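Removed: one protein chain of the complex. Kept in place: all other protein chains.
Going by the order they are written in, the chains are A, B and C; count residues from 1 in each one.
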Amino acid sequence: MIRYSYLGPAGTFTQAALIQIMKDDDIAIPYANVTAALNAVRMGEVESALVPIENSVEGVVARTLDELAIGEPLVIVAETTLPVTFVLMAKEIVDLAKITRVLTHPHAEAQCREFIAASLPHAEVIFTSSTAAAAAEVAASKSSSDAAIAASVAAQNYGLKVLADEIGDHDGAVTRFVMVSKPGVLPEPTGHDRTSLAVFIGADHAGALLEILTELAVRGVNLTFIQSRPTGLELGHYHFVMDAEGHVMDARVGDAMSALKRICEDVRFLGSYPRADLVAPTSHSATSDLNYHTSSDWVEAVRHGSAS
Amino acid sequence: MIRYSYLGPAGTFTQAALIQIMKDDDIAIPYANVTAALNAVRMGEVESALVPIENSVEGVVARTLDELAIGEPLVIVAETTLPVTFVLMAKEIVDLAKITRVLTHPHAEAQCREFIAASLPHAEVIFTSSTAAAAAEVAASKSSSDAAIAASVAAQNYGLKVLADEIGDHDGAVTRFVMVSKPGVLPEPTGHDRTSLAVFIGADHAGALLEILTELAVRGVNLTFIQSRPTGLELGHYHFVMDAEGHVMDARVGDAMSALKRICEDVRFLGSYPRADLVAPTSHSATSDLNYHTSSDWVEAVRHGSAS
Amino acid sequence: MIRYSYLGPAGTFTQAALIQIMKDDDIAIPYANVTAALNAVRMGEVESALVPIENSVEGVVARTLDELAIGEPLVIVAETTLPVTFVLMAKEIVDLAKITRVLTHPHAEAQCREFIAASLPHAEVIFTSSTAAAAAEVAASKSSSDAAIAASVAAQNYGLKVLADEIGDHDGAVTRFVMVSKPGVLPEPTGHDRTSLAVFIGADHAGALLEILTELAVRGVNLTFIQSRPTGLELGHYHFVMDAEGHVMDARVGDAMSALKRICEDVRFLGSYPRADLVAPTSHSATSDLNYHTSSDWVEAVRHGSAS
Partner (left out) sequence: MIRYSYLGPAGTFTQAALIQIMKDDDIAIPYANVTAALNAVRMGEVESALVPIENSVEGVVARTLDELAIGEPLVIVAETTLPVTFVLMAKEIVDLAKITRVLTHPHAEAQCREFIAASLPHAEVIFTSSTAAAAAEVAASKSSSDAAIAASVAAQNYGLKVLADEIGDHDGAVTRFVMVSKPGVLPEPTGHDRTSLAVFIGADHAGALLEILTELAVRGVNLTFIQSRPTGLELGHYHFVMDAEGHVMDARVGDAMSALKRICEDVRFLGSYPRADLVAPTSHSATSDLNYHTSSDWVEAVRHGSAS
């Protein structure tokens, strides 16, 4: 039995993603925000947390990135993705022209802008702390002209009626969630892994990102994701959260991390874990583990005077 | 007389920033969100819009970046910065322990987390569409246990009392705003300019960012800002919004833009305009305009057989 | 009728290469060394000179490179290659064991070392100023134990007997010759051209070569040859002679030359001319002339406010 925290409340997309992963006797506990869900891991209340980290339409979930990069250390041990479909729901079936207020989370609003502009041009948009909270608020409202944009499961949870389905602007929108635990045993390499890092650069180092990318490139380590984040001190001071192909146990990934540690102010390891899409690294053979070991052995032999 | 749109409502930080720029007979019109403020320029209702683009603590304003990169073309013609100080306000002076709900915009909440955790640990945080909207809602509320986090000016606008001042977690937090107009005449080079670009790369081109940074570096063009943004199609497909030192009229900046245009799927020019901090480019003499012209003249002479 | 100077004396490989190029009424005048052949062009005694520049076994012909890079300016207008086959020759047919002295030019000796070591282990090697001079000296010698290593044609010219044919260590050895004229009209681009450059770097600039290669690489300009040469001042101070794919009239080649001119102490153009092997550049489409013009036009339009 494993205890999981997740970004609640019940009825959000995160719960739907967690259900994909959980076993029957596991326990899932919703928390009010990403920080609270992660703190539950830090304090030992649960073994792991599931939180969103990236949405294909609206982009990164800033708080998750910042908690992992700057908060008390945690590591990602798995990831999962979930297609995102939005539903417009209200207490009863009404004509869309009668809806005067639409409640939803800012990220959901961002993904349904075209629908709102076309079908609810006169409705006021009210932001809530989650899409489930929007559904709950509509369920508690006395007004029949309120509607919520939320996940399909929220309509069931709160007894709401579906006014319109699949209202997202982008078919194929996907959210990526990460499973986060305390640092400890790493997931085994699978051949299709991802390694997440937070890389901190010194202030006013204009060429730092070029140097970082060059260190990765010469070792054949490709990035699948890079995001700059402000450090909280002054405009123009950033760190980077990046996902690289491969596992820290791979020679080239460890070597690249070692190089970044040398040239950067700091590097934090955020986890090596299997990719949800099962894509293997595209690195060429020159940077295979075998080549790494062969070349290191040669240098050691040279140092002992037994090779040239 | 110039008409400006800005991210409203009245009482937000954006209005405070606009006041720094406006002349007495100029007109400022608040709009409900960034898109609406920018559309007012696109439709000719106003000459220019002032919208936030970057906050030193919480990071970029995603919608501004996306509107500039993907929406109908507009260009930045000026920028201004504003120190951000947050104030906790309520209908009457009450003990903080009695506050049960705190209303504010998510970006403001992000910048006051430590204060909220320390001084308002039991209060529920309610998100609003702006800090001014939070103040307005508190002013309209019947409950004396509601408080808003907003700009100082909002307390005056809505007749609220200040419970705590300068409650932001980070002294020195600054927001950068950009003045946006329809494409047309460019601001003159001043010697301390910034050029903003949106750079689109083809899908699955792992080394594209390294190539882009190399093209800039070989021409001595430093970046002051880079942000990846999702394209809205699938996870892992990004474009980049970047700010470079210098003006498109500078030979090296134009040459770098030309190079990016060749190797990228697309490049959009977002404006060349004076920096608010008056910092001049740090590029070395090899890439001065004079050197550019001298070297181009040499190649032309070689092509005509009159130099070697 | 064209007058040619060439690296003589008559009977050398250079004459054989020149015969490939000359028309019936052209005149070929042998000179004692590369400098003299090139000075004949500089002084207007002849229109063009043919001199060796690179040998596939022994390497570059240093004096040709230095004359082109440092001497009074000349440009390469054509190139030709010649398979090199060496012949051992003497006044009369004798057993190889009886040969006590072998006369030849150092470059020929370098290409026949294995033959000499295996078949003439006890013979003294005497260096001459050319292979033809070796043949001439053997013809004038009173000793029947002298032999020359030279081109086949030299045996005919000097009435010598062939003791052994094709004695070079490397089948397929080739020498590249360049046709050199005064600066003036350039050869037309053919689609399979080479551009030769001499690039001078400032003293003690450890990363200069990396910068130079990066400038070429970002513009898709490949090198087919690079040779460092000492500047004659102190150990460790070099310039580079390099051959690039393409013609100075190609946009990317001109752009790369312009970039080198900016970052290097000096760059000298040594000519754009058709490759003897007819190989076309392998550059990808991003750096085609069309793309260069499209991207330059875009930057100009941006500068005039008519594009973004």
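As a working rule, a residue touches a chain if its C-beta (ideal position, glycine included) is under 8 Å from a C-beta of that chain, and two chains touch if they have at least 3 such contacts.
All figures in this text were calculated on a predicted structure; none of them were measured in a lab.
Asker: For the chain that's been dropped from view, list the shown partners it touches.
Answerer: Missing chain, whole complex, touching shown chains: A, C.
Asker: Going by the contact rule already stated, which one of C:223, C:286 or C:307 would touch the omitted chain in the full complex?
Answerer: C:223
Asker: Pick from A:52, A:168, A:230 or A:254: which residue touches the chain that isn't shown?
Answerer: Of the candidates A:52, A:168, A:230 or A:254, A:254 is in touch with the missing chain.
Asker: Specify the residue from the set C:2, C:96, C:164 or C:213 that touches the hidden chain.
Answerer: Answering carefully, the residue with contact to the hidden chain is C:213.
Asker: List the residues of chain A that touch the chain left out of this view.
Answerer: Touch set of chain A with respect to the missing chain: 73, 75, 183-186, 211, 214-215, 218, 248-249, 254-255, 257-259, 261-263, 268-270, 286-287, 291-292, 294-296, 298-299, 302-303, 305-308.
Asker: If the hidden chain were put back, which residues of chain C would touch it?
Answerer: 54-59, 62-63, 81, 106, 110, 125-129, 169-170, 172, 174, 176, 206-207, 209-210, 213-214, 217, 222-230, 232-237, 282
Quick note on the criterion: only the chains that are shown with their structure count from here on.
Asker: Report the topology of the inter-chain touch graph, choosing from line, ring, star, complete and other.
Answerer: Graph shape, chains as nodes and touching pairs as edges: a line.
Asker: If you list every residue number at the chain B and chain C contact, are more than half found on both copies (same) or fewer than half (different)?
Answerer: Since more than half of the residue numbers are used by both chains, the interface counts as same.
Asker: Working from the CA atoms, figure out how many degrees chain A turns to land on chain B, in steps of 5.
Answerer: That rotation is 180 degrees, given to the nearest 5.
Asker: Determine the centre-to-centre distance between chain A and chain C, using the mean Cα coordinates as centres, and give it in whole Å.
Answerer: That pair's centroid distance is 59 Å.
Asker: Distance from the CA centroid of chain A to that of chain B, rounded to the nearest Å?
Answerer: A distance of 24 Å separates the two centres.
Asker: Averaged over CA atoms, how far is the centre of chain B from the centre of chain C? Could you give it in whole Å?
Answerer: About 57 Å separates the centre of chain B from that of chain C.
Asker: So which stretches of chain A touch two or more other chains?
Answerer: Where chain A is concerned, no single residue meets two or more other chains.
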